[in-house]
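Every protein chain except one is present and positioned as in the full complex.
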Amino acid sequence: MHGFNRLGGNSVAETVVAGMIVGEYIADFCDRSENDIDISTALIHEALEHERAKLDVLIEGNRTENAAVLMTEMKEIMTAKVGIFRHGKKLAEAVDELQKLLVRSRNIGLRYKARGANPELETAYRVQKMLKLALCVAYGALQRTESRGAHFREDFPRRDDAEWLKRTIATWRSETDTLPSLTYEQLDVMKMELPPGWRGYGAKDYIDHPDTPKRTAQIEQVKKKLNGADRFALQQELLPYERLLPERFRGKNERIDEMMEGER
Amino acid sequence: MKNENHTLRQLKISVLRFNPQEPGSAPRMQTYEIEEADGMTLFIALNEIREKQDPSLHFDFVCRAGICGSCGMMINGRPTLACRTLTKDLDSEISLAPLPVFELIADLSVNTGKWMRHMSERLETWVHLNGDKIDLTKPEERMEPELAEKIYELDRCIECGCCIAGCGTVRMREDFVGAVGLNKIARFRLDPRDKRNDDDFYELIGEDNGVFGCMSLLGCHDVCPKKLPLATQIAFLRRKMAAVGWK
Partner (left out) sequence: MKIIYTDVLIIGGGLAGLRLGIGAKRRGHDVIILSLVPPKRSHSVAAQGGMQASLANVIKGEGDNEDVHFQDTVRGSDWGADQHVVRMFVNTAPKAVRELAAWGVPWSRVRRGDRDVIINGQKVTLTERNEAHGLIAQRDFGGTKKWRTCYVSDGTGHAMLFTMSDQAIAQEIPVHERTEAIALIHDSGRCYGAVVRNLITGELVAYVAKATAIAGGGAGRLYRVTTNAVISEGIPTAIALETGIAAVGNMEAVQFHPTPIFPAGILLTEGARGDGGLLRDVDGKRFMPDYEPEKKELASRDVVSRRMEEHIAKGKGVKSRFGEHLWLDITLLGEHHIKHNLREVYEICQYFLGIDPTKDWVPVRPAQHYTMGGVRTNYTGESPAKAYSQPARRPAGTCTALIASAGIRWQKPLSPA
């Protein structure tokens, strides 16, 4: 929802709103009896043993890499090469170096071998996972040859809606991979209530999506047609969304200047 | 001697260590030496010790910004937040120990979460709406700005446990609710959205493990990192609850 940059105050709002909305949908899901759990204990046992084995390797494997060192190196690479100002050259280096760290992380050994509370063990299994996330960030940034919101490329400083009005989707197909697999989902300008334009701050220079003038014209038509209608009617026409909300959260919000009829 | 001249010293940090889960572990002081750095806090120091010298050292830091209350510990005998304790304000020999009263996990890590949850359940530290339905499309109920501020002043407690560690009564009786508990009651009592009345609160704290157990030593007030007005709030609550008791 925040796309490529989040406004201050929206994150905290989003946590609560997401909790409200998903809470209802998750309850809907659980209400349906076809969603009852049907899983064999053998499968659960297998999952547990798989994880136990991985922890055993860390604790008893007598391997040689130091988890804290890998963690520090990862953070340095991210801070130096995947920061505010990004460049293809540095991003490529970061991807390369992070991959090497990921391989090394498969060879971590612990100095403190307790099986109970063990901060070093926690660092070890976490750095293995964090490196995958770091690669999603660095590799995604490398592939995105444009600038948008918080993602800024010195070598591609313009926003490019024609090529890049899409979402980066990353999966990690196999445990032996050292890179995520990326695909892209196109955003549909024709469904937007607000077609792409200038934010009002930052750079004014961007490449339009071919659909943008079309959709903009379409919206003008709708506005003309609905001239005089209230804002709700216009909004409904451009981007109907209310049915996407759980029923208990639909409904207009009253405010001082917008009381519901007969409520003054 | 405190570091008045800001020269960088060799620090000796002694930690009371004990891991109840580890067979053969016994409580002992273990001393680590570390070179001081500019702007060093105990957060920085302990992490460096763990990373470079002793990966088996247990402690809890989360926000490292003095907001979350995770890092309460005894620093030279006084309960306070370690993350915002600058080494330059301490002698070069520093003694650390876990907060007393709370269940020890290991070394400097104690289970304040468990204690606090139990306290919350016992004192019902939430706004009791009494089944009032809320219409979310309608504007909020009004509140005087000053009242909102007053409530927030008491709401600021971060449940760090320092008040409990500094309390005389809780050492004598495990079930004492402590300043943290009494402050919560004061907070909810002030809040008009909570439909409980003084009789209800009396049920919760009107006895010796509640407000009448406080001996007014006020160690809590002295050590609270958020400088909550514990002394006045506890005294105020005692008077109000005594009035209920006399009815």
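In this document, chain identifiers A and B correspond to the written order of the chains, with residue numbering beginning at 1 in each.
Convention: a contact is a pair of C-beta atoms (placed from the backbone, for glycine too) under 8 Å apart; a residue touches a chain by one contact, two chains touch by 3 or more.
In this text the structure is predicted, and so the values were computed from the model without any measurement.
For the chain that does not appear, the touching partners among the shown chains are A, B. The omitted chain makes contact with just one of the residues A:Glu76, A:Asp96, A:Asp205 or A:Glu220: A:Glu76.
Considering the whole complex, the residue from A:Lys89, A:Arg111, A:Arg126 or A:Lys225 that touches the absent chain is A:Arg126. Looking at B:Thr112, B:Thr169 or B:Asn183, the residue that reaches the missing chain in the full complex is B:Thr112.
The omitted chain makes contact with just one of the residues B:Thr137, B:Ser216 or B:Thr232: B:Thr137. As for the chain not pictured, it touches subunit A at residues 1-27, 29-31, 34-37, 39, 41, 43-45, 47-48, 50-52, 55, 72, 74-76, 78-79, 82-85, 114-118, 122, 125-126, 129-130, 132-134, 136-138, 140-141, 144, 148-152, 159, 161, 165, 167-175, 180, 185, 187, 191-194, 196-197, 199-202, 231, 235, 239, 241-245, 249-250, 253, 255-258.
Counting the whole complex, the residues of subunit B in touch with the unshown chain are 21, 38-39, 41, 60-70, 84, 86, 105, 111-114, 116-117, 120-121, 124-127, 129, 132, 134, 136-145, 148-149, 151-152, 155-156, 158-159, 188, 191, 193-194.
The definition used in the following text is that only the chains that are shown with their structure count from here on.
Within the complex formed with subunit A, the residues of subunit B that make contact are 19, 21-22, 50-51, 55-58, 105-106, 109, 136-139. Per the touch definition, subunit A reaches subunit B in the complex via residues 68, 110-112, 114, 116-120, 249, 251-256, 260.
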